[in-house]
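Missing here is one protein chain; the remaining ones are kept as they sit in the complex.
The block that comes next holds chain A.
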């Protein structure tokens, strides 16, 4: 707490390689989070906290993969940006419900899913690090 936001210091939880430069010591995103495809701004620097959680996101390639939630076509992703208020996003799209999940997509080009929101937890909105770019 007393220490200032040291640049490269990893916080307590072990992270995947590469996340160190993205996460500041306070556990927030050091860089802006952008859509990989169109560069739409999803989160400003510091708007989200780093969180680890295993979440399944359907493949970005096939939109049909979203339909069949049983479909294995997708990835279990660990590293996410977490916000507790949807209005923390600069730009984001929400899909219609798939079960009790809403997938998050780029608000501009609609590529996705780039994130995950469960309707049972109104205070958790995840954006997968692997599915966005950082600037």
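FYI, a contact is a pair of C-beta atoms (placed from the backbone, for glycine too) under 8 Å apart; a residue touches a chain by one contact, two chains touch by 3 or more; residues count from 1.
Going forward, contacts and distances are computed from a predicted model.
This figure omits one chain of the complex; the name its UniProt record holds, of "Ribosomal RNA-processing protein 42", "Exoribonuclease phosphorolytic domain-containing protein", "Exosome complex component MTR3" or "Ras-related protein Rab-12", is "Ras-related protein Rab-12".
Check A:57, A:83, A:114 or A:128 against the missing chain and you find that the one touching it is A:83.
Touch with the chain that is not drawn comes from one residue among A:34, A:55, A:105 or A:132, which is A:105. Residue positions on chain A in contact with the hidden chain: 4-5, 24, 26, 28, 30, 37-38, 40-41, 44-47, 63-64, 66-67, 83-98, 102-103, 105, 107-110, 119, 122-123, in rising order.
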